[in-house]
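All protein chains but one are shown in place.
Should a chain be cited, it is by its letter among A, B, C, D and E, assigned in written order, with residues numbered from 1 in that chain.
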Amino acid sequence: MIHSSDEFFHPVSGMEVPRFAGIPTFMRLPNLGLDHQRINEVEMGIIGVPWDAGTTNRPGPRHGPRQLRDYSTMIRRINPATGIDPFALVNCADLGDADINPADLLDSMQRIEDFYNKVIALGIAPMSAGGDHLISLPVLRALAKDHPIGMIHFDAHTDLYDSYFDGYKYTHGTPFRRAIEEGLLDPERVVQIGIRGTMYDGEDIEWGRSQGVTIIPIEEYFARGAKDVMAAARNIVGDGDTYCSFDIDFIDPAYAPGTGTPEIGGPTSFQAQELIRLMDGINLVGADLVEVSPPFDPSGGTGWLGVSIMFEIMCVLARSISAKWKGPQVANS
Amino acid sequence: MIHSSDEFFHPVSGMEVPRFAGIPTFMRLPNLGLDHQRINEVEMGIIGVPWDAGTTNRPGPRHGPRQLRDYSTMIRRINPATGIDPFALVNCADLGDADINPADLLDSMQRIEDFYNKVIALGIAPMSAGGDHLISLPVLRALAKDHPIGMIHFDAHTDLYDSYFDGYKYTHGTPFRRAIEEGLLDPERVVQIGIRGTMYDGEDIEWGRSQGVTIIPIEEYFARGAKDVMAAARNIVGDGDTYCSFDIDFIDPAYAPGTGTPEIGGPTSFQAQELIRLMDGINLVGADLVEVSPPFDPSGGTGWLGVSIMFEIMCVLARSISAKWKGPQVANS
Amino acid sequence: MIHSSDEFFHPVSGMEVPRFAGIPTFMRLPNLGLDHQRINEVEMGIIGVPWDAGTTNRPGPRHGPRQLRDYSTMIRRINPATGIDPFALVNCADLGDADINPADLLDSMQRIEDFYNKVIALGIAPMSAGGDHLISLPVLRALAKDHPIGMIHFDAHTDLYDSYFDGYKYTHGTPFRRAIEEGLLDPERVVQIGIRGTMYDGEDIEWGRSQGVTIIPIEEYFARGAKDVMAAARNIVGDGDTYCSFDIDFIDPAYAPGTGTPEIGGPTSFQAQELIRLMDGINLVGADLVEVSPPFDPSGGTGWLGVSIMFEIMCVLARSISAKWKGPQVANS
Amino acid sequence: MIHSSDEFFHPVSGMEVPRFAGIPTFMRLPNLGLDHQRINEVEMGIIGVPWDAGTTNRPGPRHGPRQLRDYSTMIRRINPATGIDPFALVNCADLGDADINPADLLDSMQRIEDFYNKVIALGIAPMSAGGDHLISLPVLRALAKDHPIGMIHFDAHTDLYDSYFDGYKYTHGTPFRRAIEEGLLDPERVVQIGIRGTMYDGEDIEWGRSQGVTIIPIEEYFARGAKDVMAAARNIVGDGDTYCSFDIDFIDPAYAPGTGTPEIGGPTSFQAQELIRLMDGINLVGADLVEVSPPFDPSGGTGWLGVSIMFEIMCVLARSISAKWKGPQVANS
Amino acid sequence: MIHSSDEFFHPVSGMEVPRFAGIPTFMRLPNLGLDHQRINEVEMGIIGVPWDAGTTNRPGPRHGPRQLRDYSTMIRRINPATGIDPFALVNCADLGDADINPADLLDSMQRIEDFYNKVIALGIAPMSAGGDHLISLPVLRALAKDHPIGMIHFDAHTDLYDSYFDGYKYTHGTPFRRAIEEGLLDPERVVQIGIRGTMYDGEDIEWGRSQGVTIIPIEEYFARGAKDVMAAARNIVGDGDTYCSFDIDFIDPAYAPGTGTPEIGGPTSFQAQELIRLMDGINLVGADLVEVSPPFDPSGGTGWLGVSIMFEIMCVLARSISAKWKGPQVANS
Partner (left out) sequence: MIHSSDEFFHPVSGMEVPRFAGIPTFMRLPNLGLDHQRINEVEMGIIGVPWDAGTTNRPGPRHGPRQLRDYSTMIRRINPATGIDPFALVNCADLGDADINPADLLDSMQRIEDFYNKVIALGIAPMSAGGDHLISLPVLRALAKDHPIGMIHFDAHTDLYDSYFDGYKYTHGTPFRRAIEEGLLDPERVVQIGIRGTMYDGEDIEWGRSQGVTIIPIEEYFARGAKDVMAAARNIVGDGDTYCSFDIDFIDPAYAPGTGTPEIGGPTSFQAQELIRLMDGINLVGADLVEVSPPFDPSGGTGWLGVSIMFEIMCVLARSISAKWKGPQVANS
């Protein structure tokens, strides 16, 4: 029997309520607290993590979730290229923001992990909106508590650094080194795409590769093309549980100026869409979109780009969720 | 017996949840639809009216309510000058946005009036956030349905024009001419403060005065001072039901650049606060804050100013509401 | 005998008067009212239509013509790729702005149509600068009064929606559905290029295709390439009278942030130029460039892009006009 | 017999043509070249001088005239405080921009002087819009060719410096030293109001005072008040020909951020209006408003302030012009 | 014998090197590391503290020192109102930035304290540029190590809160509570001026007053005037060692939009200057200017305001330093 999502969990249409009207929730979905009476019906939960204590240079991603919610009211419901309507496939909701504490980094990481533990316990697949990239670590601590998982990681940076400022281990440049060390990620099932930017000494790349991480620099991506790279990526992550982490600085700063550590020479927004669409069929168990920093983007375009990318990932995630009880499907393109 | 507001209707504290976190409702109050189970307990309802079809020059106030909600998360709960805590006095809630239709001006006016008719029927005093100044007309049609009311009007413009563009009667320059013609406002109980800016021909002022409206140009305000002007204003509106309409362009554009029709030579934000605080004790039945236009304010300061002014007005309105069943009170409670 | 344009109708050179000096007219051409003594000599008229009442979300295109005139003073006279000098081919002038009424949508549409009726009666080919996309409808009502014409349409959206907000028929999302229904466009001779963005339900695309409209989504454009797509487009419109409508949101928002309904994943500015240059030889009878919205573009780059695109279209239009009495020509004159 | 201005020279009303529509001329007046057939009827000419080669720090005033024209379409026709309608008193026109050469400072000064010589020869009183403050020097060379005149000068700086960068005599910090040296200004009839900001060594002030210039620092202005200061100023300039030069940096940078050399601690826009209104009756023969620099003002408010100040000065200038053949008048307040 | 400052420690003049040229140090002074050979000659050291880990809402002050250095190149050397030339009175230098660690709040506080311990040991009076207000705590730990000192504190907020987010003691809202608890400040010799803004519960004010702190809300300041308030302040701090802490949010957000926690209803920049000038003669031993947040100020005006205020404070501080070996002096006004 075909599972059919409940209308309660559908977005409000811009043909009925203008896009600038109403209190903005992610994708104009209902906002459900974790104690809401219908929380058990939710299959995909969009969660804000307004936190940037791991940022080593230009702060601002703490303001990301609010801007992303604002711009997300301009998203409609069907993917024009793949025909996927994620809201028709699974019950989606905005679960609000994870609890954080701007005055204490470690306490915040614990609060975030606690929040996600509850989300995971409810059987909800999380689609997170950062926040800086350090948020991925507590999310993975909740999501990969039982066994290491794979990851497709779009980023200009490896985020595999060891430490900063004389030994500090937790910054937005270190989450995946920690995650591998903690056994949350299986490095043989991790692939990083788009790496570029001037380097300190390249130790992060050496370490990652020594662990088995596949690192695809931007030049290699441009040379091989999306299809070849994503075929390799699918091979690397295989059928097992996989996370998708998307740092907005993967995309060129002409498209995404609102981020803390831009690197020139990146792909276009279309190339990003193309890559994500090629993830369709991967066994995604969660995803995040991070490093959108509104104070550094006077036009707001990075927020718009961010929610557009979130929508693309949600299409893949919805297909992955729905496949689990329905078997593989063909998108209704 | 002293009425005590219910904690359910109190704002979330920035000492508990950081101000940048969470889905933004007005003043971090609960968001209740008009069919919410506790709607009957609400005494003051904050309502967005995201509509600017009446704007004759630079559009944008349709985006006002969303920005005002965003910035309102920086408001705390007690007025430092008067000691009033409006949330302790009356049950406050965010009632969401009135229904509007950007494709049809008259239909929108009807939709807004319909929404306010329901609000009024529920016994809720409306604190509205525009939108352009034409929103005041449908609000008054609901609020003053039974009898004309008085008004204290802060603005750079009279909004008493007859028509534009060969006879068009409904623009943001005409609402109060229509309201007087329709018997919604008692012109003898209307006072306009802050009028300035170059004039077409002065017919609006002449007409207003001929109807009995008291018009206090900015020069007169500066010469007489806040106390004298507000003593006069209190005298004019008397004890009857009174509306307060506050156009953000009342304040000088150095303070409020984000508006469509700025006029130089206006008062400071402190002078605006001072004037509103001097309204304490007036029998307010509703109020609005209009013409905040985010696209024309790159720093967002006008949004912050707007919610700060809304808070000041809410203190007066809360006192007026609570006085009705408790009798007059002393502030600094 | 070769027609030679009159120097009176040539742009002022930036080598003589600096580009920041002078009152800005389109392309620094003379500004002629429709009652000017030399109006009969004009062959191509650039017309502003400062109107955005059809905008369903973020307003602002009403300010487009003024910004476009401002930036157009940076345009020189010869196309570097094709060698076309449109000002040498035909007499060009800035005809000012069409008359509009911000307080009434239907009245404005009538005023615009009236203005264009006069322009058409004078034998002037119109190059219009919007305004939102609804302006194309009254322009087509004047231009295609006698028989349906073809159209090459660059846009992220089909603008073939039926209605919004419970049945409203006139918005910037509906002009070409109306134009087909009214017999102004021959759907078999209409091609839309660049369509993308999340969808409500796809009904607009289905309806368009059922009428015979050729819709080329962005993915198809990227896969086939400019030459193949434009060869097809030329085939579709054939030799008959053809209109070109260019929505600035066709181009990716990294290049064109200043627009109301951006969609990521679009082409570059070079790709847009390439497409327009491949229109050379088509029987153009008029064109428009719409949806430039200055309030949403803090750097002004969208205005600059807009006038650069207008210049490219003007080259094609000038060749089409001049071909009518001179026969086909080789460029690089 | 009362002189009555000709309707041809009246501004277009915003009640007929929306303020965002049309090609922007100063105050929506007709644009007449110096060879226009009706140029002899013009009594007050508004002239742009888009030139900033004298700027020693942050450039940009070359873009001032275009922005000022743009914002000037928001000016209506009657002064609300004084009742003066300058367009009813004298025939006003936009005379376009003076000819300048961005590649050569001295050549530009000659071109500007030549332009103003023609304007003066036509009997037109010039109201100039800069440009940086060096423009006042060539204007005065034309205007005070026959005899030194007086000046009321609103500014944060004296502009009485001797030279910069090892002896360079022509910068925006030196025009009035040159003007006094050249016998264009009678220093005994010059008053400077609002002087403030950190000083190099104070030599400019010492020199000015030694010549007889009256310099009123901002502290003195705040202490004495507008009426007292302006009574003194009127006394200083007396009945003779007088120029008014208004540097927008006179007003506090919170009101006028868009300028190259802001100084904190300045007056408000209302205080500026008040001072100008107190000039009524002075024998003004010309005026300028300078140093509006659009690139340093993201919100555009300085342009709006600039045209509002220009309008105030135009009221005084129009009264001065009209008084010459009509005798003193009472404003129609 | 009169002490005379050394030319080596004088600022570069804008009459010799244009203000936009050169690597920006504070006030164009020489940049000396603490190990510089001439460090012992420095009497006043300007120090950046680029740190905002204490910020509970909008981050950004970490970028303050760099912007303040940039704008400080526009400062000249003599105070126009008082005639004080601080660079002539004492040897001034830019000591660079204190060492900080964005990944650890407590470690950063220790690093800052260590830096200031060295500065104090060198006998240098520190003029600091934040950073957020938490920087004042480690500065005071170094400066008031031996005995509690007095403080004149300009701010919209008391910064006397106890804790945030369930007990966190170190934020930019708590430094002076900690400083009093630690015996760094003598509360009987502390005066806070300009307090305003909505309140959580007023506990901070109650606690401060219970300790003996004098708190002057903005209304009281406006009512009493600068002279009366500052006479009281001088009385409160007396002759003992006194610190001056200036939060840029003391000034109204129209003047200072670039700050994290703006509060409307504040004083003007002139009023701020007036207050600081009235501190002349107080025994200042150090000062700071904090909370300038460049990401929230698109025009940069807050940076300009910040350095202008720093200059005013430096005049008072230079007089205090020089008085110690020269006895009281009269400014050369």
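The definition used in the following text is that a contact is a pair of C-beta atoms (placed from the backbone, for glycine too) under 8 Å apart; a residue touches a chain by one contact, two chains touch by 3 or more.
Every value quoted in this text rests on a predicted model; they were computed, and no experiment measured them.
Q: Quick one: which shown chains sit in contact with the chain that's not drawn?
A: A, C, D, E
Q: One chain is left out of this view; which of C:R76, C:K118, C:R209 or C:R224 touches it in the full complex?
A: Result: among the candidates, C:R76 touches the missing chain.
Q: Tell me which of E:H63, E:H153 or E:R177 is the one touching the absent chain.
A: Only one listed residue reaches the unshown chain, and that is E:H63.
Q: Have a look at A:P148, A:G208 or A:G266 and name the one touching the chain we're not showing.
A: Considering the complete complex, A:G266 is the one touching the chain left out.
Q: I'm checking contacts with the chain that's been left out. Which of E:D97, E:D114 or E:D162 qualifies?
A: The missing chain is touched by E:D97.
Q: With respect to the chain omitted from the figure, which of E:G54, E:G197, E:P217 or E:P298 is a touching residue?
A: In the complete complex, the chain left out is touched by residue E:P298.
Q: Tell me which of D:P59, D:G202, D:G240 or D:G300 is the one touching the absent chain.
A: Touching the chain that is not displayed is residue D:P59.
Q: To test your reading of the contact rule: which positions on subunit C touch the chain that is missing from view?
A: Residue positions of subunit C that touch the missing chain: 13-16, 18-20, 74-81, 252, 254-255, 268-270, 273, 298-301, 304-305, 308-309, 311.
Q: Name every residue on subunit E in touch with the hidden partner chain.
A: Interface residues of subunit E facing the absent chain: 17-18, 20-25, 31, 48, 50, 62-63, 65-66, 69-70, 94, 96-97, 99-102, 298.
Q: Hey, which subunit A residues sit against the chain that's not shown?
A: So the residues of subunit A touching the unseen chain are 56-58, 161, 164-166, 195-202, 217-219, 222, 252-254, 257-258, 261-266, 268, 296-299.
Everything below uses one rule, namely that only the chains that are shown with their structure count from here on.
Q: What is the graph distance from subunit B to subunit D, where chains are linked when they touch?
A: Contact-graph shortest path, subunit B to subunit D, evaluates to 1.
Q: Applying the touch definition from the top, give me the chains sitting in contact with each of subunit D and subunit E.
A: Both-contact set = B.
Q: Where are there more C-beta contacts: B-E or B-C?
A: By the number of C-beta pairs in contact, the winner is B-E.
Q: Measuring from the mean C-alpha position of subunit A to the mean C-alpha position of subunit E, what distance in angstrom results?
A: Chain centres of subunit A and subunit E, defined by C-alpha means, are spaced 42 Å apart.
Q: What are the residue numbers in subunit B that touch two or more other chains?
A: 18, 20, 56, 58, 62-63, 101-102, 164-166, 252, 254, 268, 296, 298-299
Q: Under the stated touch criterion, can you name all the chain pairs that qualify?
A: Here the touching chain pairs work out to A-B, A-C, A-E, B-C, B-D, B-E, C-D, D-E.
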